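Missing here is one protein chain; the remaining ones are kept as they sit in the complex.
All chains are identified by letter, namely A and B, in their written order; residue positions are counted from 1 within each chain.
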Amino acid sequence: MSTESIAWPSTTGESRSFVDHLHEWITTVDHKRLGILYIVYALVFLVIGGVEATVMRIQLIRPHNDFVSPQVFNRMFTMHGTTMIFFVAMPILFGFANYLIPLMIGARDMAFPRLNAFGFWMTAFGGLLLYFSLVGANGLYGAGNAPDVGWFAYAPLTSQTFSVGHSTDFWTLALLVSGFGSIGTAINIVATVLCLRCPGMTLAKMPLFAWLNLVMAGLVILAVSPLTAAQVMLLLDRYLGAHFFDTQAGGSAVIWMHFFWIFGHPEVYVLVLPAFAFASEIIPVFSRKAIFGYPVMVGATVAIGFISMSVWAHHMFTVGMGANVNTFFVISTMAIAVPTGIKIFNWLATMWGGKIEFKTPMLFCIAFLFQFLIAGLTGVMMSAAPFDWQLGNSYFVVAHFHYVIVGGILFTLFAAFYYWFPKMSGKMYSETLGKLHFWLFLIGFHLTFDFMHIPGLLGMPRRIYTYEPGRGWDTWNSIVTIGVFFQAAGILVFLGNLLWSYYRGKDAGSDPWDAWTLEWSTNSPPPAYNFHLIPTVKSRRPLWDLKHPDDPDWKYE
Amino acid sequence: MLQMRSSMSRFLAQTIVLLFWCAVAVWASEPKGSSPDGTNIFAPASTPAKSIFGLSLFVLAVTGVIFLVVFALLLYCVVKFRKRRNDDGREPPQVYGSNQVELAWTVIPVLIVVALFMATARVIATVQKAARPDNGIEVIAIGHQFWWEYRYPALGVVTANELHVPVSDDSRPTPTFIKLLSADTDHSFWIPRLAGKTDLIPNHPNSMWIDPHETGVYLGQCAQYCGTQHAKMLLRVYVQSQDEFDRWIQEQRQPATVGNAVSQGQRIFETTACINCHTVAGTVANGRFGPDLTHLMSRDTIAAGAAKNTPENLRQWILNPAAIKPGSLMPAMQLSDPELDALTTYLETLR
Partner (left out) sequence: MNTADLTLPKTELEWRLPSRGRVGMSALIAAEAAIFTIFVVAYLFYVGKSLSGPTPRDVLSPPFFYTFCLLSSSLTIHFASRSLRRWSFRSFGAWWLVTITLGAIFLYGTASEWHRLIYRDGLTISTNLFGTTYYSLVGLHGFHVVVGLACLGTVMVFTLFGAVKQEHAERIDVLSLYWHFVDAVWIVVFTVVYVIGR
């Protein structure tokens, strides 16, 4: 049997042409290859989204700047948000889930490999469709431009009256198409985790990574669907004369907000739960201890999943829903802070009494803990609705959610990259470059997003292409912009590290970190069939049991 | 060596970041807007803003304490439990969990949440269920792309972009109640020093109230993305003494003063498309799409705060609005230079 794997050409001696390789990758249904396709796709869009952010920050470096016109700026923030959420964060997290879940649960592939491929290609085409708007959409300002309605596209700004041409339709269709892909992938993850675990791996014994992605998939199924429904309604309004959001016919602009945020809030948990998954796998290994409180971590995850479906209108505190409704969403939002906080404490308790090794993945995880703590606390501030009446829709909110998404999610993603790169490529990355990336990015992140809170506190709303001098916003905006360049430098070092290490890195072996979950028991990179023999497990850390036969986990669990 | 240096430098970096953050918080909390030009949410000048400010101090204190405690624990972990150079290579004792600890750090956050919630619920009720005293002023604010229309129904005044309200004394309050409507897309009315923001949503009337305690000009701007020129939909609220306010009302109620002969500028105004959008009370112009211009010269700014109200800016605005506010819905009027001069002169008479 050919030991065909991802990184190396076939060893059977036939030389295969570039077209053959391309064909293999395009038609693949192997979860590892699809995972890598997702990840590479997302990295490309990460750079594009980063350029969009840079353009905005240059425009905002000083008041009344004219680097770009308001029309271009408005397209930038719409595309930046839409790209980063739907074509960077979701694909990259699906990519890691696809790659790792079968390996971690001792399976040979996902439950539905062809559905897997369908999911990836739908996401890919969705992204291309969104960017095709740059040439294909007839917007208000002439031929070819991107949507400019904001990533949450509030009605009635998106109606034909106020969004002439097709740019909004590209937004709608791109998200519809990639939404089907996301739902497909989520169904696949649920079926895989529930149906393909190896013998002995009960739900209580599977890695937290699998649990967190299972709950994430459940949220995708329940939350992306409402967005799909709302998108269909918007298309019906725009093209068949329907009146869902047509305020002139008695329709409601607020109901779009409800439908969008019923998607939008669980969506951020869709993004953050996999980040928690990375942290829950990496922190124990580099602390040399089992995760503290596994059952509580599972319980907290499920609680977060449920509660997250009930907090959505905290994005609408200023909309005028009435005191009683506001009060309900205050309590539900504050409630979700409890299981989230419990997770932070459990990660700390995992590190407590351990022997912490400050390799690059762990550095990123420690920064994640610090930053996610702050992000959670600024979230608690805004959950106090009257405080949100000041902070909402200002740069304080922008700072908060970037703190979560960049400071929390992206940092754990970097940790995940460095942690699993040896497994996926068979090579070790450069630790020096990894640390350089970490420090550059850390400095840039804090320069930008710490100081971004301040203009919000001083009254600066979001989504403005320029601002008035003399309100105390100028200096802070300049500092925020400068941080962007440090982050860009960090990303360049990161990409360079990945490329250099892929071609020149030392062989990593199957278990460079002395870790305990099943993916480290097979080759790096894993063969197409993952495992020679499907393993049987007795505890949550099967490799710990093997390495410590006198002191196995299953005696204590 | 690398590990120890790494952990120490991380400790340093995180502490520096923390100190920075503290310094900044202190800086930011200084009332920047003790001069009336501030938009600092921590410089409240009206009861809603003050209630929010009080709540915010409580919330900041609680979250601040939580942050310090957890950060200290993190720092301690990272320093105390780092792998030493002379490590013996054995795995540390494996601790799988502890029910008591889990209970403790569940119960304590729940109690904190209950306290925060109760404080919050009280302020929501204070602001959103406030009783309406009889001597309040009522204003209807209508959001447009990209300007603000104000109507004082009981006082018979219609104006645009610059809101005038009387100052309110706690002993005998004269609050202003603002009903918020929209003529097109979503907007949001935000004057940080006077109140939290409330949105203007078509087919969904909202209301808010302010009772400013000091006279002066309070600044803000639209806080819900409403289209191309969302950024320049600025707000100016003039808080005046009761006498000044009454005088302003009287002036605003007058129709436009028209000279004996209809000037050339007025003729241009009334025969080009201006009257399709604009109203000048007492003349044939009664368009509703754009701002009411009857007392244009009583305002400090034009184009919803995008430019100062000077003859040059006014002329430029009519000649080419895109030079001041690209994407605004005012069309360039394609007038010749003499026509522009005459028109500007006419507009200058609308005091």
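Criterion: contacts are C-beta pairs under 8 Å (C-beta built on N, C-alpha and C of every residue); 3 or more make two chains touch, one makes a residue touch a chain.
What you see is a predicted model, and the numbers here were worked out from it, not measured in a lab.
K.L.:
Mind giving the shown chains that are in contact with the missing chain?
P.N.:
A
K.L.:
Which residue from A:P226, A:P274, A:G320 or A:G408 sits in contact with the chain not drawn here?
P.N.:
Of the candidates A:P226, A:P274, A:G320 or A:G408, A:P226 is in touch with the missing chain.
K.L.:
Which of A:H166, A:R197 or A:R462 sits in contact with the chain that's absent?
P.N.:
A:R197
K.L.:
Considering the complete complex, identify which of A:V29, A:V47, A:V72 or A:I187 is in touch with the unshown chain.
P.N.:
A:I187
K.L.:
In the complete complex, which positions of chain A touch the hidden chain?
P.N.:
106, 111-112, 115, 183, 186-188, 190-192, 194-197, 199-200, 217, 221-226, 228-230, 232-233, 236, 240-244, 249-252, 255, 259, 262, 510-511, 518, 520-522, 531-537, 542-543, 546
Just so we're on the same page, only the chains that are shown with their structure count from here on.
K.L.:
Which integer distance in Å separates the CA centroid of chain A from that of chain B?
P.N.:
32
K.L.:
Which of the residues in chain A end up touching chain B in this complex?
P.N.:
The touching residues are 69-71, 74, 148, 150, 154, 156-157, 161-162, 247-248, 250-254, 287-290, 292-296, 318-320, 322-323, 326-327, 330-331, 334-335, 337-338, 341-342, 344-346, 348-349, 351-358, 363, 366, 369-370, 373-374, 377-378, 380-381, 383-394, 435, 439, 442, 446, 450-451, 454, 457-468, 470-472, 548, 553, 556-557.
K.L.:
Of all residues in chain B, which touch chain A in the complex?
P.N.:
Touching chain A from chain B are residues 3, 6-7, 10, 13-14, 17, 20-21, 24, 28, 32, 37-42, 49, 51-52, 55-56, 59-60, 63, 66-67, 70-71, 73-74, 77-78, 81-84, 87, 91-98, 101-102, 105-106, 109-110, 113, 116-117, 119-121, 123-125, 127-129, 145, 180, 184-186, 188, 190, 192, 195-199, 201-207, 219-232, 234, 305, 326-327.
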